[in-house]
Each structure stands twice: as C-alpha cells, then as structure tokens.
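Note that one protein chain is taken out, while the other chains of the complex remain in position.
Labels for the chains are A and B, by order of writing; each one numbers its residues from 1.
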Amino acid sequence: MHHLLPLLPAIPLLVAAVLVAGGRRLPRPAAESLASLTAAATAALAVFLLLHSSPPLVEWVGGWFPRHGESVGIVLLGDGASLGMAALVSLLTLAALAYSWHYFDEPPRGHAGSYPAMMLLFQGGMCGFALAGDLFNAFVFFELMGVVAYALTGYRIDEAKAVQGALSFALVNSLGAYFMLMGIALLYARTGELAMAKIGQGLDRAAGHHGPDVLVLAGFALFLTGLLVKAAAVPFQFWLPDAHAVAPTPVCMLLSGVMVELGVYGVWRVHGLVFAGPGGVPAADATRVLVVLGVLTAAVGSVMCWYQRHIKRLLAFSTISHTGLFLLGIGVLRPEGDVGTALYVLGHAGVKAALFACAGVLLDRYGTVDEFQLHGRARRLRGVGVLFAVGALALAGLPPFATGLGKAVSEEAVGGPLTVVYVLASALTGGAVLRVAARVFLGLGRRPAAEDGQEREEDKTSGGSEEPETRQRLTGVPATMRTVPAVLLAAALLAGAVPGFAEAAGHAVEESGSPGVFSSAHWTASGVLLDLLSTLLAAVLAGVAVARPGLLSAPGWALPLRRLQSGHVGDYVAWLLLGTALLGALALPGVLG
Amino acid sequence: MSSVLHVLPYLVAAWGFLAGCYGLATSRNLIHAVGCLAGCQSATYILLLAVGYRDGGTAPVFSDIRPGSRPVVDPVVQALTLTDIVVGATVTALLLALTVQIAKRHGTVDPDELRELRG
C-alpha cells in the first residue's frame, strides 16, 4: 500500500509530460479530458490511501528502508493530514479544470496541452509537498509548485497587470524559498540529516540539557519565513493580492483554495516533526510566534478586505485573513486546534474556490470585477447571485458549513479573547463579500460614485480595466461555470453537516499531530451561537454598508495601511526581511531562557 | 587564526545572502533585481558546500582513487547544490521571461514606475 504514495505526485507529472509531448497532435477536448481524468484518478488514489492510513503509511522512495535506524533515502509520510491535503489538492484541481473547460480564448499555437499540463504539474507539486517527510524534498516540491504557479499567474501575457503581479509573486516567493534553503543548510550542519523526524531527534540530542541555541532559532526563523511567505502571513503577505487579482480565475481557485493553506500545513508539519522536541523551539515561544502573526494577519487581511472594490482582490484579502485564523488554530499547539483548522481549511477551500468561480463569471460576462461599476448590472444572473451570497454567508461561518464547524472547533481550542478574532475576522470578510453580493446582484443601495470621500484614485486598485478571460464576452453562462461553484459549496456544506465526517477527519489529523487526547470534533451549542453571531454581524455590516455607505467608508487610519500595499517589489522584500527579524525576535526568549 | 577560518566560509555565505537581499530591496531595475536574487541563491550554494567540506577532502568520485585512501567531502550537499543550481537557473529564466513581458507591456523595468497594483 505504502508503495503507492509516490504515485500521487508522479502520475500528474507523467500525464503532464505526455500532454506536452502529444500537445501538437492532441485536439483540445482530448487534452482537457485527459487532464481532468488524471486529476480525478489521483484524487481517487489519495482518498483510497486516506481510508487506509491508520496506522500512518510511511514510504522510503527507492526502497531505502532504514537499516539500524538509518537510511540514505527520502521518506514520504502518508498520514491523515498529508493524504487529506493531497486529496483536497486533487479534487480542487479537478474542479478548476472542469471550470476552465474551453475557457481561454486560444492556447499558444501548437500547444493545446500546455494549460492542462501546467495545472497537472501544479497539482503534482502540491501533492509532493504535502507528502514530503524530508526537508530538502519539501523544498524541491515547494519550488515546483512555485515555478508553475508563477507561470500560470502570468498566463495572460497581453495584460500589463498580469505580468507585473506574476513577477512580484515570483520574486518574493523565490526569495522565501532561498530563506528556507538557508535554514535547511543550518539544520543539516547541526544534525547531519535531512529527514524531518531525524533532524528533530538530532536537535534533541545536540541540545542535551542546555535547550536550544541560536542556531536552532535561526533555522526556525529562516525555514518558517519560506513557509509563511507561501502562507501569506503578515508581513509576508503583499504578493498575494497582486497575484490573485491578475491570475486567471481557475488558477485563483487553486492558489487561494489550497496553495496558501499548504504554507500553513508546512508550518504545522515542520514544527511538529522538527522543532517540537526539547532541542527545538519551546512550545511557549512557538505559540507566541504563531499567535502574534496569526492575529496580525487576520486583522490586516480583514480590514483590507473590507475596503476593496476589486472583487478578486477583495477575495484575496479574505484569504489572507483566514490564513491568520489557521495560524492561530495551529499556534495553540493543541489537538483540537489542529482538527478545527483542518476542518476550516477544507470548508474554506470549497467556499473560496466557489466565490472565485462566481467572480470569474462576472469578469467574463461584464468585462469588469469592479464592485462600483457592476452595481446592479448582474441582476439577471440570479443563480450565480444566490451562489455568491451563500458563499459569503458560509465564509462568515454559517452553520452547518464546514467553515462554521472548523471555526467553532478552533474557537473552542484557542479559548478566551482570541475567540473575538475569529468572530470579527469572519464577520468582516463575510460581510464584505455579502456587500458585494447585495450591490452587484441586487442593485441595492445608492450607486457609489467612482470617487468616494477622501479616497484618492492612486491609493487603490479598481477592477475596471480587466480583460475577460474567455473567448468572447459570455452571453450566457456555460453550465460548467455554474455547476462547479454549486458543487463546491455543496461539498463545503456536506463536510460540515454529514454526521461522522468531522469525527473521521478529526481522528485522521489527531493521529499525525500534536500529542494530546481530544474527544472528537462536533457541533456544540456555544459553537453554533458564535457562528450565528458572526454571520449576523456580517449581514448587519453588509446592510449598513449598502444603506449608509458613509458610515463605514474608509476612515483616516485605514489609509496608511492601504498605502503599505504599494505594488513595489522592493517594499515587499524589505517587509520580508523585517518579518524574518520579527520571527527571530518573537522566538528569542526561548533561546535566552 | 584557525578559529576565524573555521567560520569564515559561513560568514561569506551570510554576507552574500544579505547583500543579495539589500540589492533586491533597493533595485531600480528588474533585471538587476533578478540578478540579486541569483546572488542570494549563490550564497546558499556556498553555505551548503561549506557545511559539507572536510579537511583535506577531495571529490567523492572513486573512478581514480581507492575508496578509503583519502577523505572525501560530503557527497550529499554536492547533490543538493546541483539540484539548487538547476532550480535557480530555471527560476531565473522564468523571472526574465516575465521581465521581458513587463518591458513590453509597461515600457519600463523600473519597479518605481510599476505601481498599478496598490491598495
């Protein structure tokens, strides 16, 4: 069984190569069907392995099973969390491929297979990263998913913004990857090993009774920098809105739905295997790092989300905000936090991908994703409007969506004042999306003027001058573009509502995560109440914003925050450096003490 | 003396990495920025190879030396560095491809003038 683990990345990669080789001869429908079929087959394999992952599967690629506890090979981990991520990646790739059925106007001449092939490479890279149990192998797959994602983001080369967003994305993420590699080199020097678990043991042995030293701290800060850049945590988040605003919609579904979450997953995995022992970073310091960054990320993401008018950018900031909540969830280092975050990630993937899918319909139907310009214009797209509004409510945590369940379980895990962060962040992001739904699909409220209050044009990105991505302006919405968001939302609903699913998911994550006993993940009265509270808050916020726009327009203090998102790649790199220093400073007490 | 030499290669790597980061942050030309990124990456090669060095060691290739007759450097970091170089070259190619398109669409490669995405 465990021999099948490497196939999860290998099969999509192989089919991608075949698609490129035969791309010239292959007609477009055949190429796209083959890619969808591959994504589906990989998803089936991942789910099959997931069902057999107790006890967790371990595979040494090339048959290099350890002898006397030592191996020269690469280890892959097939536990509930990694296989769950691989299954999520594959299913979402399938959804994105189905959504983009005959989507782009024309593939590059003679390269009909190149777009589906790139999607499969992206899938393979993400699956490989999810399974990696070896630090350097994780870096390789991290780079693979990066490289393909940069190219996919810049796919529409005719658009000035697209290539610019892709370059910011590529520069910042590549730099993050090299930070990660510096960290790997330091840890290799100290322990002489590359497998995560062996490094963890090596650190414990080297530390003896003294506890961790500054080398461990540097390795921790550098490695986490790479992962947090991918996860778009503050202050590493600036690339994400730029990339998401310009990437083709199906790519946004994958970027927001699962790639960013893989960064959080990586933090969780590496912390658990490498830094959790006595020679690693003490629990109190790891919690401080993750909780501080989590709260900052949730706050910045949700405030910025509220003040956007470019719909795809708005959704991108809501992803940042939710990443902050995920970091909080894993940051408390308790099994219920892990389980809650896992459920939240599952639900969020479905909901966010569905919302992007709806935004894509708007872009291709009206040639704009600007909230103000679209005011009342999409009244006739009732089905899409309903999906968008339901997605907004699910984002705010409406029971019984999996987002609500994940939020409720996480809230219980973090406890105390941090619960407020969950409620406010999900209410603000859900409310922003709901406001868009009310204005665009119902035409509620006064039509906002293009210039509003004290905002200056140069401080914001409007969504007005976007090129549609499809062959021509859509007159009707194709069935695939309507079905995919509906199915995704239904999946997010079922994941939260089907009795037994949450327990099973919780059990799978628990087996591979923080030590501790945790009864099971289920709906509680307080959880439902908090979920309803945030949903209600979102509805109120959206209502006030639509009825009395003056009350909630950007106050003076939000403007500097928005100016930080300057679109200048040098600024982003400066923030990245500051972020690494901040990581080091936050974890420093554990080394000194 | 020896204590300095024992950390000097590591410090060179750290210096190269920081210099690359500084250049990247203050760059006025995207092609220069891509070069700075490659500089950061070269620092990772230096660190990896320095970590794997063994005093008096030669290349871990046994076609012309008898195994065990001489110390050899750590082959694992050599393999990692090779992987790293390939990764770096491909990323650079992709970044330059994007830069070519930016130059065409925006008519400039100065990040100070590329300010469309903000807020």
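Just so it is clear, contacts are C-beta pairs under 8 Å (C-beta built on N, C-alpha and C of every residue); 3 or more make two chains touch, one makes a residue touch a chain.
Throughout what follows, contacts and distances are computed from a predicted model.
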item: Protein that the absent chain corresponds to, by UniProt name, given "Cysteine desulfurase activator complex subunit SufB", "Zinc transport system ATP-binding protein", "Sodium:proton antiporter" or "Carbohydrate ABC transporter permease"; value: "Sodium:proton antiporter"
item: Residue in contact with the excluded chain [from A:H244, A:H322, A:K407 or A:H568]; value: A:H568
item: Subunit A residues touching the omitted chain (full complex); value: 3-7, 9-10, 13-14, 16-18, 20-21, 24, 59-64, 70, 72-74, 108-111, 114-115, 117-118, 121, 124-125, 128, 136-137, 140-141, 143-144, 147-148, 150-152, 154-155, 157-158, 160, 163, 182, 186, 188-190, 192-194, 213-215, 217-219, 221-222, 465, 563-564, 566, 568, 570-571, 573-582, 584-585
item: Subunit B residues touching the omitted chain (full complex); value: 5-11, 13-14, 17-18, 21-22, 25-26, 50-55, 57, 59-63, 67, 71-80, 82-83, 85-87, 90-91, 93-94, 96-98, 100-101, 104-107
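As a working rule, only the chains that are shown with their structure count from here on.
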item: Chain centre separation (subunit A, subunit B; CA means) in Å; value: 28
item: Touch list for subunit A against partner subunit B, complex; value: 136, 140, 143, 146-147, 150-151, 154, 157-161, 163-168, 170-171, 174-175, 178, 181-182, 185-186, 188-189, 194, 241-242, 245-246, 307-308, 458-461, 562-563, 565-571, 573-574, 577
item: Partner subunit A, residues of subunit B touching it in the complex; value: 13, 17, 21, 24-27, 30, 33-34, 37, 40-41, 43-44, 47-48, 51, 76-77, 80, 83-84, 87, 90-91, 94-95, 98-99, 101-102, 105-106, 111-112, 114-119
